[in-house]
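Shown below is the structure under consideration.
One chain of protein is taken out of this complex; the other chains stay put.
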Amino acid sequence: MGKDFIRYGMVGGSADAFIGTVHRVANRFDERTRLTAGCFSRDEEKNRASGAAFGTERLYASFQEMAEAEGRREDGIDFVSIVTPNVSHYEVAKAFLAQGINVVCEKPLCFTVQQAEELAALSREKDLLFGVTYTYMGYPMVKFARQLVREGKIGRVINVSAEYPQEWLIDLLGEASSTAQLSGWRFNPKVAGISNCVGDIGTHIENVVAYVTGLKIKRVAAAVDYFGQELDLNANILVEYDNGAKGNYWCSQVSMGHYNDLVFRVFGTEGSLEWHQEDPERLKVCLKGQPMQYYYRGTGDIYGAAQACQRIPSGHVEGFHAAFANIYRAYSGAVLKKSRGEALTEADLDFPTVEDGVEGVKFINAVVASGKKDAAWVAL
Amino acid sequence: MGKDFIRYGMVGGSADAFIGTVHRVANRFDERTRLTAGCFSRDEEKNRASGAAFGTERLYASFQEMAEAEGRREDGIDFVSIVTPNVSHYEVAKAFLAQGINVVCEKPLCFTVQQAEELAALSREKDLLFGVTYTYMGYPMVKFARQLVREGKIGRVINVSAEYPQEWLIDLLGEASSTAQLSGWRFNPKVAGISNCVGDIGTHIENVVAYVTGLKIKRVAAAVDYFGQELDLNANILVEYDNGAKGNYWCSQVSMGHYNDLVFRVFGTEGSLEWHQEDPERLKVCLKGQPMQYYYRGTGDIYGAAQACQRIPSGHVEGFHAAFANIYRAYSGAVLKKSRGEALTEADLDFPTVEDGVEGVKFINAVVASGKKDAAWVAL
Amino acid sequence: MGKDFIRYGMVGGSADAFIGTVHRVANRFDERTRLTAGCFSRDEEKNRASGAAFGTERLYASFQEMAEAEGRREDGIDFVSIVTPNVSHYEVAKAFLAQGINVVCEKPLCFTVQQAEELAALSREKDLLFGVTYTYMGYPMVKFARQLVREGKIGRVINVSAEYPQEWLIDLLGEASSTAQLSGWRFNPKVAGISNCVGDIGTHIENVVAYVTGLKIKRVAAAVDYFGQELDLNANILVEYDNGAKGNYWCSQVSMGHYNDLVFRVFGTEGSLEWHQEDPERLKVCLKGQPMQYYYRGTGDIYGAAQACQRIPSGHVEGFHAAFANIYRAYSGAVLKKSRGEALTEADLDFPTVEDGVEGVKFINAVVASGKKDAAWVAL
Partner (left out) sequence: MGKDFIRYGMVGGSADAFIGTVHRVANRFDERTRLTAGCFSRDEEKNRASGAAFGTERLYASFQEMAEAEGRREDGIDFVSIVTPNVSHYEVAKAFLAQGINVVCEKPLCFTVQQAEELAALSREKDLLFGVTYTYMGYPMVKFARQLVREGKIGRVINVSAEYPQEWLIDLLGEASSTAQLSGWRFNPKVAGISNCVGDIGTHIENVVAYVTGLKIKRVAAAVDYFGQELDLNANILVEYDNGAKGNYWCSQVSMGHYNDLVFRVFGTEGSLEWHQEDPERLKVCLKGQPMQYYYRGTGDIYGAAQACQRIPSGHVEGFHAAFANIYRAYSGAVLKKSRGEALTEADLDFPTVEDGVEGVKFINAVVASGKKDAAWVAL
């Protein structure tokens, strides 16, 4: 007989961290996982307080210690969630993989393509499940968009227009502002890597479009704006896909009037799709010979993977937390199934994987490189 | 020293029930409450399976047994959540109040005004906290709307237009359809009470408008449509408030194109407010001498109670689950504070109470009565 | 051989008047009519200046003189457009009908139902074409809505929700304001009739819903608000139609955030329709078993009368002027055809007629009467 719940651990994500809290709430939606171990902070006091607040039994002073100890236990964690700043993703992930522990890691996966591919190779070699929390793959209507593309409803994709503007760093455009005050580690290349804006949000565009269209980017030509900062704040990007289609991406953290406005529009020979993250319950679908349509989550019009991950009736908005929970439901479901020795189907693997993480790192690096070369094309 | 978490129990809400799951997820958002006891179903097998799934230690065969046992324990539950069909709300609530246990109850509170007032009196007498899950009070932008009204931003309220249309029962309009198949207990007056549509969703209009405006309804004149069913499916309602203002309410379960479309618009002598439940992150605000404005959850423009209950940055949609969690956070916070012997402020009591429940029952009864009298005015 | 253009005259509508200008521009869209005669103002100087500005050959000091003179001429006007304040509609229309001249009149048609029916009888007796400029019948997507209802696409109508809020008189709610300054003749019952708000805009709701649904109103129950003025500013109205369906109407001139916000939503047993005057190019259509749809003017999805009156490609917004021009194109087309002795089909008469005007006057009077009786039902 197999288990009916999973133990997980967390590295990073002390009680006051935004994204760590989201990971924990997401896990609790489905009552399938228990936060059993943690190294929430290098600050001992913070770590202890967080462990108490979360009811976590096994607390560790370092991720290395945690990886080793959990790897040795019979009742060790089934997976670890890594929610530290970018710089440590690589070494933390590597440490847990080395101990045979499945990994969920925040995006971007790591700094270099070489590191990313090493992690991917290691997880394959060890036969471990490696998730990367590209949240937007968890939205039912994103899954439905993917389904329609796969069914050929919009024909062959010929153009994509996608963007992810935010406004929260606009004060950095003024002379008086202090980078550090506003944005902490995100502007420290040693902690954030070679990119701020593309690495934090541009990478989501790449991910969600790839998920929906099944296309890979062949090359990018990007005008990247730094506005006097060490790392980027804005990027206008031309994209060419492996099927010859083109597209335009735009990401920004200095665009007033946009909070977290990820939007994709995919155009094909037979129709088009459009989705707005800030209005996530509906998908605009335009097909030749038919009036403009909106499909809504939770209605009888939805089927497939999108239907399977719905939680409440249509019109009751499922927001960011529920989308995040869907990522974890798929991931922990796969871990559980695998732990029972069952074979995993493609449907079981409908969560962002280390392969998605690799593509993300390639994208970030190519965009930044193109920006340094006056927007010359750079292959991924 | 006081406690730092709360034990709660649940009556109804077995693993396959929609609203019970929402209550449990909502509780888990803040890790402050633990589901310690339950009587999830009268079906023994279902009850047992649910208890196992939820990890609930103390299972009871009947709510009576549960109330008594928990009332006696030193470590008994701090509150009970009642998520059964309408018919049993009254007696279940009464049983737990009698044992000195705080209560959260689904709406509508009960069948008759007399029952409702009895529950309210009992909770006052026993000095217990009684919440009624009128979900929409939990949305930050609804709280912000209330704040703006209280500050006098829109002046004196002169008119309200509010509605709650759904489409899910439209098949009941056809001859071939079977009520029972479609809607289960909701069309059985013995289980649902004297109203289906007004009792299930119309009551939310009354609640949210009262919360935002601070106005009480004096009387209603309603055209209530049954379309051949025993209970109502649609109602157009004229409203008069205690300040002399008028309004129109409309609720429906047979209106194609609307999923769960609660909307309120409040008009004052100096401005107006508008909120859509299906687009919950923003509030339309129109003030004399200013351009039309939209305030968004999570931005620097939000303050007060609305700000205090925000969980994630602007643009990351907080949906239905988070709103529900806000109800429970406020309620369990009050229970916790009270259990520590601290005095509760008005801000601590910012959740729907039994008094709101009483108003809801009055409203439902008045609307149905007016409908029976060809839309004559009926006082609340 | 018949004529290829039509002569028309105008009573009222001097150069500085809003609605007179709209009538003239509307006529000029199709180059089919020429403004040949006019009595634009009782002020001689204004009348002369207007005539000069418009290039109008035949100017008259009074409408009586104009009716007689034009009635006698071989090349007399084919129709007259009456754009005076409400009070004179009846006598001006009667004077021209008496001379055998076709009439277009602004709404509301006149003060009393008796007057309205007299005008209708007179136009029938004289076999004249009588148009009443209920503008919204001129919008292509309103015509398309009507077409879909007629085809049975939404089944039997079971409920209607329609409204027409404006904000422009909100200052009347303040104590300091002077009615006269703000709104001129509209608050003088001798000039405006028994109603301000219902007579000016509420009547459009009645008209457009009747046009789209084909339903007649049986009775109304209305809460009418005066806010200290002699005439009404706001009305919440329950409606019952001849097929037993119900509805809610709301019109207001004191609702901040609404400029000219006529909206109708028609719900049937098989689907629903929704149209917004401020977003006139699209029609929301929701049908059982299909995703939500938007039909757009000018696209290949549109057919019938809606298609026939389109002027420019989809996406190039046809606004208020074009809708008004459609009314005149239909009306002048009918006048021209009739003058050639050809038989008029139903399609030729697709403009608001004196019969619509009669219904409008009945509606206004019934709503005001119900308001005076504490919202008791009043039959039309």
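Read from first to last, the chains carry the letters A, B and C; within each, the first residue is number 1.
As a convention for this text, contacts are C-beta pairs under 8 Å (C-beta built on N, C-alpha and C of every residue); 3 or more make two chains touch, one makes a residue touch a chain.
These figures come from a predicted structure and were not determined experimentally.
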Absent-chain contact - pick from C:16, C:65, C:230 or C:279: C:279
Contact with the hidden chain (one of C:163, C:261 or C:274): C:261
Interface with the unshown chain - residue positions in subunit A: 154-155, 158-159, 161, 163, 167, 170-171, 173-174, 221, 223, 225, 227, 234, 236, 238, 240, 246-248, 250, 252, 254-257, 267-272, 274, 284, 286-288, 292, 374-375, 377
Touching residues on subunit B - with respect to the absent chain: 282, 285, 289-296, 299-301
Contacts of subunit C with the absent chain, listed as residue ranges: 18, 21-22, 24-25, 28-29, 31, 53-55, 166, 168, 258-261, 277-281, 296, 298-299, 311-322
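The rule is short, and it goes like this: only the chains that are shown with their structure count from here on.
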Interface residue overlap between copies subunit A and subunit C, same or different (over half shared): same
Rounded Å distance between subunit A and subunit B, as computed from the means of their C-alpha atoms: 35
Whole-Å separation of chain centres (CA-atom averages), subunit B against subunit C: 44
Averaged-CA centre spacing for the pair subunit C and subunit A, given as whole angstrom: 55
Subunit A, residues touching no fewer than two other chains: 296, 299
